[in-house]
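This is the structure I have questions about; it appears just below.
Apart from one protein chain that is not included, each protein chain of the complex appears where it belongs.
Each chain carries a letter (A, B and C) given by its place in the written order, and its residues are counted from 1.
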Amino acid sequence: MIYLTEFFSAFLTAVMMENLLFTRAIDIPNLYKKRSFQQTLIVGALLTGIVTVSSIPAYFLNGLFKSHAAFVPYMTLSFLLLNGAVFLGFYFGIRRFLPKLFSLMEKFLPFYGVNCVTLGTLLIAARLSSGTKFLSFFGYCFGSGVGFTIALLIMWSIRQKMSLSHTPKTFRGLPITLIYLGIVSLALFGLIGNQLPA
Amino acid sequence: MSFFHWLATGSSRGIYLEQKKEPALSKPALPFYSAATLQSQPFQHGFDITKPLDKKQLTEIAAMAHIIDEHDGKALAKKLEQCPKKKISVVCADAIDDEPYVSSQINPLLHHRLEIVQALNWLADAFEADSRFIAVYKNMSALDTKIPSRIESVEVRRMQGRYPMEIRAFHDLGSDTLIVGTAALLHLYRAVTEGRVQTTAFVTVNGNCITNPCNLEVTIGTPVSQLLERCGLSLDPSFVVEGGAMHGILITDPEKTAVRADTRSVMAFHVDRKEQLYNCIGCGRCIEACPVGLNPQKLYQCVTTHHLQKAVSLGLNHCIGCSTCSYVCPSRMDLSYVISSEKQKLSEKTEQ
Amino acid sequence: MNLTFVRKYNRFLRKTDGIFTHNPLLVLGLALPLAVIPSYGMTAMVAVSAAMLICFVPTVFIASIIGKRVSSPWRVILYPLISCLLLILSRSVVQRISVLIFDTLGVYFSLICVNSLLMYSVEQVLPKKPLDALAFALRQWVGASLVAFLCAVIRELLATGSLWGITVLKDVPRLPVAQMALGGFILLGFLAAFCRLVHRIVLTLTLRAGAAQNENDLADKERSETQK
Partner (left out) sequence: MNSTIHHAPYIRHTESSRTIMSDAAIALVPLYFMSYFYYGSRVLLVGGVSILTCLICDWICGYLLQRKLNLRDLSAAVTGIIISMMVPPAVPLYVVVAADLFAILVCKAPFGGTGKNLFNPAAGGLAFATICWSNQMFLYTQPLQRLPMQLDETVTYLQGPTATLKLGGIPRLGLTELLLGNFPGPLGSTFTLIILACLIYLIARRAIKWYLPVSFLIPVAMIAAYNHPFGVSPLESVANELFAGSLLFVAVYMLTDPATTPKYNISRILYGICAGILTMVFRYISPLEMSAVFAILLMNALAPAFDCFCEWLLPKMQPVNNETALDEGGNQQ
């Protein structure tokens, strides 16, 4: 039972407290593209999949780095290689097993493979104080993937209303996106109070 | 409309409008004849009235008297000719005025009851209709005269309904009913008894800048400006409307427009609405008011931001143009004008 | 604003394409994490932009050299790998700026090697020749770090009233929220809106100049016809 609470506490902190997009401002390459509801879910599922799959080997690598302090500068390199390997596995896997999905997002698949979200989550989870236990490491990575999908859904929902109303010309497009990202991050900051997350 | 639709959108097949019919309804129709009516020669139809008239004779009289039915603007004779093709089981006299301020059909019924009922009986006997009734709008509040429930053996049925009620009420009656306006019945009675040609029409003159609003029996062809002078203008009207306050057509030049047989009302309104500066505050009242259960606010936004595909998916083609959403909108936005003109453009585009 | 000035101004804009017209941070919205979080203070911002110079510009240069030979899934792994190696080299340079830079920056220092600005410029640079690619990368870097530097100055002044740690404004009430993520988002949003406003004003001026020019031509033509 205690494992479950460990997993869920890490999961909840990753989803609500330290949401990737709103409190840590980590984005994927074309974040502001117009996506339908299904496309948002597909992108979110892909990111969550890659992060959770790559979090298992990352945990053992992290154990290695914790013991030998000298290799710390190479941690990003190793996580990047790991992330790349998992992404290639996904890429060729989707090409073979799900050709329809593959043809649907042919051009953008590489962008959703290796980016700030996937690598960032692994690095943040490695720095976590409770990173030593596997379940909280895995829960944190899975939670941040799900948290990022929820963030994309929130952006999709805001876009539904914004596209129908006349925002002033100087704020249309990117400026208004950044402002409402700021306001939602203000809302989520209510959870953390006013300390500054690293 | 299913219960779920009401639960979801809260729209309840339209809203009740306050009718404000009162000063015009209870006063009898005042004659306002011009030379044409006074000099019109009565004609001899040659049938004796004691025996019950049959279909052919009635259509002939209607043709000679050039009666035009103000319920749908068609000639009464042509309507009666088309009837023998299908069996008529119900004959209904239309006295429903669900547009606010307008009482041009209920007024002749109240003040010429016997003649109209007599004409209705002739028609019903001629067509061997099983039942006959007079349809009157139920949700009229603050009336001075009491509307009877029966006029000597003909039942006055009080049809209940929310605003765009006339179309829906007659749609539910089914296709084997003959619906004739009360004014046409009155003209038929006069043609049969005195052999008079129809030269007049019943018009309500109303509006917030008319000094004494009333119903007039006007010769067809008199210009609208004379009507307005006849009833007196207390303010300079912002606009004059012909044919009902919710649906009417704007009269740009009252001198040139003439009263036709099926004009039901002439309204003069003075609106001090300064250039309205509000935009939609999203109160959702138009969603509750829409009788077809659409979302006028989102349609308006889709149309103004050129998302036509989304508007069509939200049901732009189901809009019946009843303009209740603009009536209810607190920010005075022209929702129904924008939506129905967009629908017009779309249907023209699809036809090409 | 007559048309000659407009032509000169447009040529200047084409020359500084990445800095004023297509600024990666304000107009394209790339490199969000590097613009919003590290710009809480000038020290962090200078460290990040120095690291960006060292690892972003050479990677884009190499990308233009490699060009299309590498297929797209492999390319997405190769260039972050290169920039990550360069990042390890740049650690020693950044160390000299301030001692505790790595724990304040934390994750964001190592995110430099994967950010969306890199992904975007690598795709843009493929058809270009190496020298143009280098100029393009430099312009992007200058544009990004200018804006980030401006954000850092504003946020640090607002939040702690200090610049590079030295307190400048003493009695002004502090706004601690400016150093949080939301301060960065909203400040960047308003800067982007201001940049859009300037762009629109310049556009209307050039259009008006163009219109004025047409009237002059019409007037000259009529004068020439009347003289004939």
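Here is the rule we go by: contacts are C-beta pairs under 8 Å (C-beta built on N, C-alpha and C of every residue); 3 or more make two chains touch, one makes a residue touch a chain.
The model shown is predicted, which means the values in this text are computed figures rather than measured ones.
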(message) Given the contact rule set out at the top, which of the displayed chains would the hidden chain touch in the full complex?
(response) A, B, C
(message) Using the document's definition of touch, tell me which of A:Leu4, A:Ala45 or A:Ala187 contacts the absent chain.
(response) A:Ala187
(request) Return the single residue from A:Met17, A:Leu81, A:Ile94 or A:Leu128 that touches the missing chain. (result) A:Met17
(request) Out of B:Ile88, B:Leu178 or B:Val328, point to the residue that touches the absent chain in the complete complex. (result) B:Val328
(request) Please give every residue of chain B in contact with the chain that is not shown. (result) 1-2, 4-5, 7-10, 100-101, 167-168, 171, 237-241, 245-248, 250, 252, 267, 269, 271, 273, 275, 277-285, 287, 292-293, 295, 297-298, 314-315, 317-321, 323-324, 326-332, 334, 336-337, 340
(request) Pick out the residues on chain A that sit against the missing chain. (result) 16-17, 37, 153-154, 156-158, 160-162, 165-168, 171, 175-176, 179-180, 182-184, 186-194
(request) For the chain that got dropped from the picture, name the residues of chain C it touches. (result) 173, 175-177, 180, 186, 189, 193
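By definition in this document, only the chains that are shown with their structure count from here on.
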(message) Once you draw an edge for every pair of touching chains, what topology comes out, line, ring, star, complete or other?
(response) line
(message) With centres defined as the mean C-alpha position, give me the chain A-chain C separation in Å.
(response) 24
(message) So the centre of each chain is just the mean of its C-alpha atoms; given that, what is the distance between chain B and chain C in Å?
(response) 66
(request) Please work out the Cα centroid separation of chain A and chain B, and write it as a whole number of Å. (result) 63
(request) For chain C, write out the residues touching at least two other chains, lowest number first. (result) none
(message) Quick check: in the complex, which residue numbers of chain B touch chain A?
(response) 298, 301-302, 304-305, 307
(request) Would you mind writing out the residues of chain C in touch with chain A in their complex? (result) 26-30, 32-33, 36-37, 40, 72-73, 75-77, 80-81, 84-85, 87-88, 91, 103-104, 106-107, 110-111, 113-116, 119-120, 176-177, 179-186, 188-190, 192-193, 196-197, 200
(message) Considering only the defined contacts, which chain A positions touch chain C in the complex?
(response) 22-32, 73-77, 80-81, 84, 87-88, 91, 109-111, 113-116, 119-120, 123-124, 127, 169-171, 173-179, 181-183, 185-186, 189, 194, 196, 198
